[in-house]
Every structure is written in structure tokens, then in C-alpha cells.
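Shown here: the complex without one of its protein chains, the others still in place.
So, subunit A:
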Amino acid sequence: MSSPVPAVPRRPVTLAYGVIAALGAAFCVGSFAYDWSNEDGSIGSAVLPRVTGLLLLLVGLWLVRQELRGGSVREGDGLVVADEDHSPDEARHIRRKLVTVVATMVVTALVIPILGLLLSLTLMTLFLTAVVEKQSLLRSLLVSAMTFGVSYLIFVALLRIPLPLGLLDPAVWSVL
């Protein structure tokens, strides 16, 4: 099951804290492009990001220091327990699946302007259930068809939201 992580600096956590500090610095430096006060004497658009950015930079550096001083193993503190009790093969399989799912979402978003929103999401469902999850084709088709039907019913028929149709839009064909 889960086992506690030894109290040593943990690279991912230190890196994440470093990113937090860098984010604060970026916002703080970026705020110098804006005015500190407005003409009427009120607070300008630079105040909140500069102060907040500076605070985040300081807190981020504090967290890095805390981590480097021995890795604070505390609740709500990042990687408290190592929960993976997977074998190396399982871990590799899970990593591959995660990458595939994220890539599928990105590809789906990219093809929406071409195939339209509903069709792209239906194909995504089919791919995820049939190929990634290796469910039977009949089941996968059924789930995909139901997803399309229910989504169409709610978003198009009931709420009348103009979902993009991509190249299937009749307006595109009428121009051609």
C-alpha cells in the first residue's frame, strides 16, 4: 500500500516550488509595464500584480528553502505518500495511457474546427473506449452513439447552443 516518503528534499516538489517563485517574479516584473496610480490618484493597474507577485516570489523562495532543509513531510504538502503500488510494467502502462488520453484531448480540440464539436467528441469517445480501453466494438459504438444522441438532445435541441459544425456546416457548402 502507501508508504511515507523519507524526509529529504524531493526533486518534483522543489521544482514546483521553484516554478511558484518564478511565477511570482514574472508577474512582479511584468507589472512595471503598468501604472502604479491613476490620474485621479486611485490605485493603478500595477498595484495588485506587483504586490501579489512579490509576495508569491517570497513565499515560493521560503518553500524552496523549507524543502531544501530536509523535505518537510507534512499533510497537504506535496507527495506526502507514495501511493503507487504498481509493478514497473503496470506503471509504464498507466503512463502510456495517461499520455494517450491527454494527446487524444489535444487532437480532438485540434480537429473540432474541421469535424465540428459533436462529431469530434463522439469519435474521441469511440477511440477511448474501443482502442484505449479495449472494450468490444459494439459496446464502444453504443456508448459513442448514446453520447452523441444525449449531447445533441440537450445542447442543440433543448438549449439551442450553436455548436460548431466545422466543414459539415451547410453554410460552408453553400459557399462552395
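The rule is simple: a contact is a pair of C-beta atoms (placed from the backbone, for glycine too) under 8 Å apart; a residue touches a chain by one contact, two chains touch by 3 or more; residues count from 1.
Simple rule for what comes next: contacts and distances are computed from a predicted model.
Q: Suppose you had to identify the omitted chain by its UniProt name; would it be "ABC-2 type transport system ATP-binding protein", "Tripartite tricarboxylate transporter permease", "AzlD domain-containing protein" or "TrmB family transcriptional regulator"?
A: Matching the unshown chain against "ABC-2 type transport system ATP-binding protein", "Tripartite tricarboxylate transporter permease", "AzlD domain-containing protein" or "TrmB family transcriptional regulator" yields "Tripartite tricarboxylate transporter permease".
Q: Please identify, in ascending order, the residues of subunit A that touch the omitted chain?
A: Subunit A touches the chain not shown through residues 12-13, 16, 20, 23-24, 27, 30-31, 34-35, 38, 40-45, 47-49, 52-53, 55-56, 59-60, 62-63, 66, 72, 74-80, 83, 86, 90, 94, 97-98, 101-102, 105-106, 108-109, 112-113, 117-118, 121, 124-125, 128-129, 133, 135, 143, 147, 151, 154-155, 158-164.
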